[in-house]
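With one protein chain removed, the remaining protein chains of the complex are shown where they sit.
Each chain gets a letter, A, B, C, D and E, in the order it is written, and its residues are counted from 1.
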Amino acid sequence: MHTDLSEEALRAYRSAQQAPADFDAFWQLTLQEARAAGGTVTVEPVDTGLATVDVHDVTFPGYGGEPIRAWLRLPRGARGPLPAVVQYVGYGGGRGHALENLLWASAGFAHLQMDTRGQGSGWSRGDTPDSGPAGPQVPGVLTRGIGAPHDYYYRRLFTDAVRAVDAVRGLPQVDPARVAVLGQSQGGGIALAAAALVPELTAAVAHVPFLCDFPRAVVVTDAHPFREIADYLAAHRRSEQTVHRTLAYIDGVNFARRARIPARFSVALMDAVVPPSTVYAAYHAYAGPKELDVWRYSGHEAGGPDDDEAALRFLRERLRP
Amino acid sequence: MHTDLSEEALRAYRSAQQAPADFDAFWQLTLQEARAAGGTVTVEPVDTGLATVDVHDVTFPGYGGEPIRAWLRLPRGARGPLPAVVQYVGYGGGRGHALENLLWASAGFAHLQMDTRGQGSGWSRGDTPDSGPAGPQVPGVLTRGIGAPHDYYYRRLFTDAVRAVDAVRGLPQVDPARVAVLGQSQGGGIALAAAALVPELTAAVAHVPFLCDFPRAVVVTDAHPFREIADYLAAHRRSEQTVHRTLAYIDGVNFARRARIPARFSVALMDAVVPPSTVYAAYHAYAGPKELDVWRYSGHEAGGPDDDEAALRFLRERLRP
Amino acid sequence: MHTDLSEEALRAYRSAQQAPADFDAFWQLTLQEARAAGGTVTVEPVDTGLATVDVHDVTFPGYGGEPIRAWLRLPRGARGPLPAVVQYVGYGGGRGHALENLLWASAGFAHLQMDTRGQGSGWSRGDTPDSGPAGPQVPGVLTRGIGAPHDYYYRRLFTDAVRAVDAVRGLPQVDPARVAVLGQSQGGGIALAAAALVPELTAAVAHVPFLCDFPRAVVVTDAHPFREIADYLAAHRRSEQTVHRTLAYIDGVNFARRARIPARFSVALMDAVVPPSTVYAAYHAYAGPKELDVWRYSGHEAGGPDDDEAALRFLRERLRP
Amino acid sequence: MHTDLSEEALRAYRSAQQAPADFDAFWQLTLQEARAAGGTVTVEPVDTGLATVDVHDVTFPGYGGEPIRAWLRLPRGARGPLPAVVQYVGYGGGRGHALENLLWASAGFAHLQMDTRGQGSGWSRGDTPDSGPAGPQVPGVLTRGIGAPHDYYYRRLFTDAVRAVDAVRGLPQVDPARVAVLGQSQGGGIALAAAALVPELTAAVAHVPFLCDFPRAVVVTDAHPFREIADYLAAHRRSEQTVHRTLAYIDGVNFARRARIPARFSVALMDAVVPPSTVYAAYHAYAGPKELDVWRYSGHEAGGPDDDEAALRFLRERLRP
Amino acid sequence: MHTDLSEEALRAYRSAQQAPADFDAFWQLTLQEARAAGGTVTVEPVDTGLATVDVHDVTFPGYGGEPIRAWLRLPRGARGPLPAVVQYVGYGGGRGHALENLLWASAGFAHLQMDTRGQGSGWSRGDTPDSGPAGPQVPGVLTRGIGAPHDYYYRRLFTDAVRAVDAVRGLPQVDPARVAVLGQSQGGGIALAAAALVPELTAAVAHVPFLCDFPRAVVVTDAHPFREIADYLAAHRRSEQTVHRTLAYIDGVNFARRARIPARFSVALMDAVVPPSTVYAAYHAYAGPKELDVWRYSGHEAGGPDDDEAALRFLRERLRP
Partner (left out) sequence: MHTDLSEEALRAYRSAQQAPADFDAFWQLTLQEARAAGGTVTVEPVDTGLATVDVHDVTFPGYGGEPIRAWLRLPRGARGPLPAVVQYVGYGGGRGHALENLLWASAGFAHLQMDTRGQGSGWSRGDTPDSGPAGPQVPGVLTRGIGAPHDYYYRRLFTDAVRAVDAVRGLPQVDPARVAVLGQSQGGGIALAAAALVPELTAAVAHVPFLCDFPRAVVVTDAHPFREIADYLAAHRRSEQTVHRTLAYIDGVNFARRARIPARFSVALMDAVVPPSTVYAAYHAYAGPKELDVWRYSGHEAGGPDDDEAALRFLRERLRP
């Protein structure tokens, strides 16, 4: 069943989320500090037994210069600098196995799949710890450090995401002028942040992006992971303002208003995890050229391979692999 | 939690399943008729936008000569006849999207992914109808035509599986002496059938194979799809013997006793869908060289990419792509 | 809880469903072909041990002239031609056991309870197979052959329903001028079809009829069996128009607009299976004399014996047994 | 799945339940007092519109002489005294609607369906209140008055059941020498009590009888209604002995040991409500001639109409309607 | 998620509930009869091992003069008459254990915690039976005696609640001019009744009060215990008017309109058990000075210790312990 407003109401809906006054300064300083922390990118070939794709185990400096893992997959025998796709993954997962996720390299892109700090023990495996303080919190990462924007988990993760693009642009196999970001669910939310925070990206793909329009999201769904916020506030009953202030710094709606590159969205009207209105909130707020695929009968899996096919078309047109 | 017997008891467990006296004659006649029905194999290239893998839309004659769909994926630019992997898919799914499942072609194999007649509307899409009578039955295919071995759904599906190998062996890009079959869950059950029914295959991979040891399976799990059998018998209370007689013709235990090629199995001890004892039943009965990976903490997803990695090693050693 | 619109909104609600231009021609041709296929009606007495009711095992020609089973129950010792009630059953069930469902014969009617092709393995047993192609589909019958109106399962089932009336009218114990149709849930949906397709019926009873107002139904409930449609479209994401076009040929709203005989409806406001608005959609569209019982606190069981009591009154007034 | 011991273990299982020393005296006194309380039986015809069955609204004196409701259904036009079937109903239900449950009268029996005091608001409706003290208790009736055998709900209900036979034997249409008792689930447990407490009954039918072998039942299932006992003891942690002492007075195992008339049992091996071992406990303890139907794939619905068919054969042989 | 209307709509919502014409006379007569029945209050010290709080086992005459149990907890060594807090408990519970619930005595109040007749076998234990007729009813107490206001369970329970205040006012340790009533959920509903029925109370606290605004409550939630009403009406389909008439006599909205003492409410917007609109219904109707704490992210646990803290402040200001 449709899990949110009617389609007509979704098309008319606009989020009430507002960016704090120092939103841009906050992120400018955060990224400046991360880049100042330095660190090196290492690229180790992996013996996978594959014949058409080369996989490398990458470590790059993320938030605070901390080592973040990734897989770099390249089409074997490609010549000349390649356009790159940087992919972020969904909640609970990590970069997974070297043998998974061969689509983007098989399509001719340099494909960097970033690990997700501290997650990576659910539907796919990860290898990167989180460093931050894990204050009184609900299980998961959505309320880790939520007492202050500076301590919040997603400040660190979004910084990793920006630095992943920095890392891929520095690789000899990659054309730094042709880089796109892509993700689904949490990965889509990260992609929106990257679209706003990284200069001169070519395109962004955000399928059923999570982490958008928190003021509405936390009161219209009981599903995890959004529910972690409500669970936290059910225990910390006097912290409502503090929590919403922190969330405003990482809300995809606020990033969407600042992005200018072409973007592809998808939304699923039977999605019980990411309420469709929160995706429309980000889509309507998005300030660059944009397209939206509406899956009327899908849950949070959204378009699945059909979203991939559309994203492949979208990225091939813009990145010309 | 462990969903079945203790590990010690699993290692000691042997199935009580027996093959009917005419089991071999039944299948010999079935395949003979299918081959006699003739039909042609068509191979149409698909424009996927991929750079390293070529995908073809294949139609081959299955049971009764009926057209069965498949994807053929080939590593682009490969020279000389390739070893082939024929893959069967899990319950409810179909051959899926052309862009999915790039592993085996990327590893240098000709990869034929067979569609599953009449299924293909659940976790992945299919394009092939079933032709048989759909008698009073429980939703799903497990009780379709279960009133007689001749009418049973899996007689048709297993015949398709054998004919898929016939088809792939006739392709100019394939070395017919180097063909393996592979599948997970229902796909694993089909692979066991193919291992017994197709002469001179090189190897078989059956990850958490479904469709084994029905006499035990139907009384030790409430989970679908095994449960379809119990649901049927809860309505058709006098049909117990008829149903078990039909099932004996397609039980993986009976095929395992007839197979001689090297086989890799996996089993998951927290599997609530395919009880581990039913996998051990097939493994213990298997008459050829065999190996078994035991995933102690996995559910029906079993080894996931770790199973893929091990299967890739197993198949590379035997098929030398 | 009330599962749909407020009572006020339900009273105002009208369906957006539209009949295809060739709707009437489609059904005229379908029935013409079925009647042309011929076939005979057989009536075998059953030894039930009952004293006041005689039960007969009936086989009559349905869609394509295929043999369809039914129970015929007659009050023992009745003289003269009897009025008849033809009953259709709910989703998943079949004609059941000869000893069940003695109400209508005990009330003095000839009672024909039609089996449901291919179902009959759930809450009650059946004995009739379905013949049609079972294309890629979701478990159940709601998406069997949904790719084209001609192949769709319900085309066959509704034809059986019409032919059941033909059969009962030809029985020597029955007065062909006094025949009513009756059903609950799926049976109610079939009764609406029969009310529109069979000339000169006396009355129809449709309790919480299923299969009405698909455009709304598939987006307002997650419950099976309506959900089969959404599950299908979640896999076959590009088939929305095709599916809705097929459904328009069997939607109870379109039959209701064509029916002219007196009809009794019931609706349950806490029904989670058949959303009340879809019943109101059919009720409001119904073009003949009509009455509606509203059960404010019932789920899909609706009025149960209270519906039976009201239907008995309704049918006795009109059929004069 | 099978919900209890293996079939082999079920056949070997014997209950540890013991009757208190004053068990027989307790019931003798209880029934003596009830009969001493007097009261009259009233029989009012109901206008149902049926043609072959006459239904009467009966009130008879039960425990304490309190008025208990029942339906009396008779085959219309029957001559001479009829054999009678007294039916008790399952947990939560009542005597239901006059139009329901026509099987036994249609088969030529006088059929008295006793209402269940204080229940009758669940799957079927009732019309009789309970009079006893409702002490601190879990919702339901299983712990009502459980603090003492004298106050316990089932002392009152079983007394009603005995007095129902007294009442039916006094009806002019009934042959008092040909009376059987019958029930399913709770109704089966009541039938076992009546079989032991009422002299000279002809036969008893207990399908999946509830209320047997409490010492085992309360620790092997989480399902309601047995669970009410565990819920009570989870709150009243020091009352274990008191509760089990009370239950021993109404445990079907203790009645089974005292019964001598022919009895038919059924048991369902996938029954999650009444664990099969508790049925075997009563069956093995039963001291009269007995038969048992084992439904291997059924849940608590057990044989449904197949149980009815077998019970009809069983009762026709013994009661000769 | 928010389980009911939007906050804006909640603030505007007013209940349609109406008091019957004889509402005041009904309660006046009920209480008059209860007081006329007499009975004595007994107070027995309990040896708890506590050092700062003395606990007494109290029995006082309730409805019909029947003995009702309670705990009286007093701060040890307190001098002079104390203000008192009379507490009523939530659905399913009883007065619990002597060692529980030390807050109010530790804060300097005489604290009487009334037992709940017939309940007390769920989340906390009780020791008091109910005496009334338990007519055909759904498990629980919400439909016990619902066929007539005079027989209804809550008539008896609310009378107990009034008589508890009478009892506490007669204790030598208590200042009868300084007595408050307090409760959560069902306890809050009882407190609203007491606030209206007992003259010259000092204050009332009703946290997430249950038993308010039945006309809306029964159609907007599926959760127990409100659901007992709908379950009853699903079986007793013709009793809608009778049931709603009875409920009007105990609906918190009708009591709220008659209360004049200062009251504190709380409501939880994610409460799935007591729909927030039904609390707002009582709050808006409340005729005395009032305050409301809104917990936006809590379920039925509402403010928990934060509600306690606020209630302690509220009561200390008014009762000056």
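In this section, a contact is a pair of C-beta atoms (placed from the backbone, for glycine too) under 8 Å apart; a residue touches a chain by one contact, two chains touch by 3 or more.
Bear in mind the structure is a predicted one, so any value in this text is a computation, not a measurement.
Peer 1: Which displayed chains make contact with the chain that has been left out?
Peer 2: Across all of the complex, the chain we cannot see touches A, B, D, E.
Peer 1: With the full complex in mind, choose from A:P75, A:G94, A:P149 or A:P275 the residue touching the hidden chain.
Peer 2: That would be A:G94, which touches the missing chain.
Peer 1: For a quick check of understanding: of A:G39, A:P61 or A:G118, which residue touches the chain that isn't displayed?
Peer 2: A:G118
Peer 1: Of the listed residues E:L5, E:V43, E:L103 or E:A148, which contacts the missing chain in the full complex?
Peer 2: E:L103
Peer 1: Tell me which of A:T30, A:T128, A:T246 or A:S298 is the one touching the absent chain.
Peer 2: In the full complex, the listed residue that touches the missing chain is A:T128.
Peer 1: Of the listed residues D:A234, D:A287 or D:A310, which contacts the missing chain in the full complex?
Peer 2: Considering all chains, including the one not shown, the answer is D:A234.
Peer 1: Footprint of the hidden chain on subunit E, which residues?
Peer 2: Output for subunit E: 49-53, 75-76, 78, 96-97, 99-100, 102-103, 105-108, 304-306, 308-309, 312-313, 316, 321.
Peer 1: For the chain that got dropped from the picture, name the residues of subunit D it touches.
Peer 2: Touch set of subunit D with respect to the missing chain: 218-222, 230, 233-234, 237-238, 240.
Peer 1: Name, in rising order, the residues on subunit A that touch the hidden chain in the full complex.
Peer 2: 92, 94, 118-141, 143-144, 231-232, 235-236
The rule is short, and it goes like this: only the chains that are shown with their structure count from here on.
Peer 1: For the identical-sequence pair subunit A and subunit E, what's the CA-based rotation angle in degrees, nearest 5?
Peer 2: Value: 120 degrees, nearest 5.
Peer 1: Could you state the distance in Å from the CA-based centre of subunit A to that of subunit B?
Peer 2: Result: the chain centres lie 37 Å from each other.
Peer 1: Centroid from C-alpha atoms only, then distance subunit B to subunit D, rounded to Å. What do you get?
Peer 2: Inter-chain centre distance comes to 50 Å.
Peer 1: Specify, in ascending order, the residues of subunit B that touch 2 or more different other chains.
Peer 2: As it turns out, subunit B has no residue touching two or more other chains.
Peer 1: Line, ring, star, complete or other: which describes how these chains touch one another?
Peer 2: Contact map by chain: other.
Peer 1: Which two-chain combinations touch?
Peer 2: Touching chain pairs, listed by label, come out as A-B, A-C, A-E, B-C, B-D, C-D, C-E, D-E.
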